[in-house]
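Note that one protein chain is taken out, while the other chains of the complex remain in position.
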Amino acid sequence: MEKILEVKDLELSFHTFAGEVKAIRGVNFDLLKGETLAIVGESGSGKSVTTKSIMRLLPEHSSEFKNGHILFNGKDLTKLSDREMQKIRGKDISMIFQDPMTSLNPTMTIGNQIMEPILKHRKVNKTEARKVAIDLLRLVGMPKPELRIKQYPHQFSGGQRQRIVIAIALACNPQILIADEPTTALDVTIQAQILELMKDLQKKIDTSIIFITHDLGVVANVADRVAVMYGGKIVEIGTVDEIFYNPQHPYTWGLLSSMPSLDVEEEKLYAIPGTPPDLLNPPKGDAFALRSDYAMQIDLEEDPPFFQVSDTHSAATWLLHPDAPQVEPPLSIIERMKKFPGSRYFTGTEGGTN
Amino acid sequence: MSSELKKLPAESFERITIDSSHSERIAKPSLSFWQDAWLRIRKNKAAIVSIFILVFILIMAFVGPMISPHDAETQTITHANLPPKVPGFEKLGFLDGVGTMAGKEVDLYEMKKVDTYYWFGTDGLGRDMFSRVWEGTQISLFIAFMAALIDMIIGVAYGGVSAFYGGRVDDMMQRVVEILYGIPTLVIVILMILFMEPGVTAIIIAITITGWIGMSRIVRGQVLRYKNQEFVLASRTLGASNPRIITKHILPNILGIIIINTMFTIPGAIFFEAFLSFIGLGLQPPAASLGTLINDGYKLVQYQPHILLFPSIILSLLMIAFNLLGDGLRDAFDPKMKD
Partner (left out) sequence: MAEKLLEIKNLKQYFNQGKPNEVRAVDDISFDIYKGETLGLVGESGCGKSTTGRSIIRLYNATDGEVIYDGVNVHDKKSKSDLKIFNRKMQMIFQDPYASLNPRMKVLDIIAEGLDIHGLVKTPKERKERVVELLETVGLNREHADRYPHEFSGGQRQRLGIARALAVEPEFIIADEPISALDVSIQAQVVNLLKELQEEKGLTYLFIAHDLSMVKYISDRIGVMYFGKLVELAPADELYKNPMHPYTQSLLSAIPLPDPNYERTRVRKSYDPASHNYQDGEEIAMREVNPGHFVFCSAKEFEAMKALSRA
């Protein structure tokens, strides 16, 4: 499949009052055409910062690209000026944010807000743009679009606003849609509707989606591939089945084990002890080691490189080094691995993968 | 994305146990809100310079009249209208006692046979401007601080009660404020001054009569914001009484805003007093404030510019310094705006 976006060795720091915060410490991934890549991580992992750096939305005076490239359509986005980025934003790469209450301008009608990118990027007149806007509203499932196009954001519910935001983002058929926790602030039933909408639209418009979230259920629902981030780096990346049924990094194990399952009775939830690292002074070696039950001496000294688990699956943990001792993952993870051919726990009774 | 695996020593793969209580430790030193604000203010050069200026002026206001060889009241007619002369500076060509007379530059001290130095010169009645200016500054500062203090006390109490009790109490109190606010202040002040003995008390009352409204509005907004915060609710569920909630929870959180607002009230008060005195509604001679001095001075600006110059400089410095300091405090107390 064709690569739409290539992020190579990205490093970015913030200069704050307290010092230099190394928010992204070496991130590598590709985005393929038509796929949905989910980036999972907790607060401070760097997932939001990564996508904001792709869009170059970080404050210029306090953020700095220390290293790396973001290759899109033959250009390195880290090197472009703001004017050049403006031609890309909203047209080739669009972004939707978490809070539907603050994503829309309360003083503009939604019609004008949807038409804004259309008028800017596509050479059409206002009547034409209005027609496109109405079609978009219909596409995102808004009833009576011709009437509602004149209304203001406060006249819509949270879920409806998120639909409008999606309409604005897709107005110019972008190649990439970056969705930064688009359903975190929504109720479960509304979330389900919005996710269904996004998957539906992706098929129609054939756009690639980078989906950021901390909710592993949502990831299982939308993603083709998953990248797990911790402490400013990607620690594991693979297809959605590989990550959920054959995870290799202790952090991924921790994340999956700390979610109660609806069908199994559990005595105690596994909880990852401690808190995420302070990126003002990132720890030496493997950033997750201090919270891991599987830490080894080398984790305190050297940063692990990526080890290939399959063509599509790799993880940055010393546990995958050929000399590393074989460890037993937590019980709930073993249960998952039993369904995955290729893992050492595979029982051969369930087929589970594509 | 694997790289060539280098050979690693065998011990590297030994399992280690991590003491998870380590992960709960907080490494950075503890800073209270005030300590943190002080660190931020220190980095703001404008604010630090302002602090120095204000401290200097404050000290001079008291020390000035004492160190001057002349006092503020003595009128020496023969020494009238002398330009400033400072020992040491005279060699440099200014502050050398030279003024214009009938179009020509003349050393007036020589002419009038004056052998003492008047650092800021003298006024029309031969009084030492140096002492007069600093005494005037004393009075202006006193009026301003008293006015700011009264504004703060009334404003905080009124706004706080209005917001904390809410409901009908709040509605009524705010209606009263709106009515008061609608009446033009200057009219009240003029009427008041016509009926009262002109003097420091009258001016303070004039400034505070509606001055507290601004503070009460701000305090009301802040109290409304904090009284429904979860930590206040938590305190209620623990059984805290209203006085406890006000003193321990709400006040400490709004203190910063109160200080900032007071910082901005002071220059307003100084200027208002100067304005009142300037239009003749303020202090009466021989009492001096920066405003009366400026009033005296502007009439003579063509011939004796020094009479206007010094009080104006001090007034301007005070205004600018308080405003810069207020800005600096606002940034220091609300760091989210900067980073």
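As written, the chain order gives the labels A and B, with residue 1 at the start of each chain.
Simple rule for what comes next: a residue touches a chain if its C-beta (ideal position, glycine included) is under 8 Å from a C-beta of that chain, and two chains touch if they have at least 3 such contacts.
Quantities reported herein were computed from a predicted structural model and do not represent experimental measurements.
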Which residue of B:F62, B:Y181, B:F231 or B:Y303 touches the chain not shown here: B:F231
Hidden partner chain, touching residue among A:P174, A:G254, A:G285 or A:P329: A:G254
Per the touch definition above, residue among A:N221, A:Q297 or A:T317 touching the missing chain: A:N221
Touching residues on chain B - with respect to the absent chain: 21, 24-26, 28, 30-33, 229-231, 233-241, 244, 248-249, 252-253
For chain A, residues in touch with the removed chain: 42-43, 187-192, 195-196, 214-221, 240-241, 244-245, 254-262, 266, 268-273, 275-276, 339, 352
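Going forward, only the chains that are shown with their structure count from here on.
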Contact set on chain A toward chain B in their complex: 16-17, 28, 62, 273-275, 278, 281, 289-301, 305-308, 314, 318, 321-325
Complex contacts: residues of chain B adjacent to chain A: 1-3, 5, 8, 10-18, 20, 22-24, 27, 40, 335, 338-339
